[in-house]
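The structure is given below, and queries will be raised subsequently.
Every protein chain of the complex appears in place save one, which is left out.
Let's turn to chain A:
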């Protein structure tokens, strides 16, 4: 068994090496007719870009993706700079008519996205042509190796029960060197995904056949991300099933997040696209789904007939009615650790890192300030978006709606939720985004704290203050601080993962939905001590 596990690790690392190596392989060039077709599809009005791109990438040998990308970006820049210069010149000459005409020649889009689109057409080599083989060497070996590493734990972990031996003695899970490497890998991955999609175009080739079979379209970097997300969650869910095989709550919860990720976040949206409907994740509630009320989305939905209208109504009802009602009955856990995709990744890939979240009072203070600031940000931005949509004005009190949307998308949507939210798993624990950033979590938190039946009940006087609950709380809640006082835990940030209850050696904690009355129970003297003393204290 140990041999299988070790072999699995080696196989996984080989797969990972191939995966990283894949970025650097292949060559990129276009034939004249391919470029012509591409330009026709794009309908650029600029004539300069045709020449520039021809010079840069047609019939050129042996360009790797980085050289290709830099040539393509330079070509677009040449064209855009030319028209920028003309605009500036006409502006100086106060030739407004000519100036206005120039804008149609400018090509919009982020340089690396433009380069990505062209690279998808230009790719040659193993990833683009020998996709099945390369898929096996990367995804295949990765999955196989990971499973070989994980599955022997059924035997190696011994009898079912809490198996946290050595977590703080292991460089992968105690912020040791393996943790820092994982951190660098994850952060780099997100930076590439969000800001340099063309550099990872070879990875996208690997999932193109899968994308074609589901949505009928070739894949984008977002399809790659969705597929990778589902794959990682599935493999790490196997780990959860084994680690918590004695705990039915964990097994059901893991199955639930996996189901919602694969079916709702991945398959249904792609299938919708196949039927020429808007891509939509039915479980992704505003304000986590922050661009739901953006002009482009509203316009797309409104132009998609009855179905688009249905999505619009569903999305609104989800946030305004379903989410709060469910939180009232079950706590925010029904969303955050049973349904949500971010939560799903945190509870599978992130589970080995849950003990790294900070439990200090200081981080709680930061948490409250930051998460509520993000909520305010998203609400103000949505107010701007709706005002703009209905009034037609492009700015409110002198601030451009587009600008505020871009800032949010960059700072919160990409950097916070992706790069920091997931990239920092191995350093700050697995719920960085959910705890400090997610505006939906903040909204659910208010309801959970003030109007809900959910609580973690503390079992009388059984707590021995050992600290396992606090240590393994991914949300950084100092669970023990309540348990050792005999108080129930009613905290807005609790996502109800149930691990505090699982790791408690004395059976002190239970997640439950009970009557609101007595849910919050401050006690000074714990159960078990002199009855008169308790009465005395409660009378005070």
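One rule holds for everything that comes next: contacts are C-beta pairs under 8 Å (C-beta built on N, C-alpha and C of every residue); 3 or more make two chains touch, one makes a residue touch a chain; residues count from 1.
Operating definition for what follows: contacts and distances are computed from a predicted model.
Missing chain, UniProt name from the options "Branched-chain amino acid ABC transporter permease", "Circularly permuted type 2 ATP-grasp protein", "NADH oxidase NoxA-4" or "Peptidase M16": "NADH oxidase NoxA-4".
Touching the chain that is not shown, out of A:138, A:304 or A:468: A:468 (per the contact rule at the top). Taking the complete complex into account, A:361 is the one of A:85, A:155, A:317 or A:361 that touches the chain left out. Only one of A:21, A:100 or A:158 touches the absent chain when the whole complex is considered: A:158.
Across A:108, A:303, A:391 or A:517, the single residue that touches the chain missing here is A:517. Although one chain is not drawn, its touching partners on chain A can still be listed: residues 158-162, 164-170, 247-249, 252, 360-361, 457, 459-462, 464-468, 470-471, 480-481, 484, 498, 501-503, 505-507, 510-512, 514-515, 517-518, 524-533, 536.
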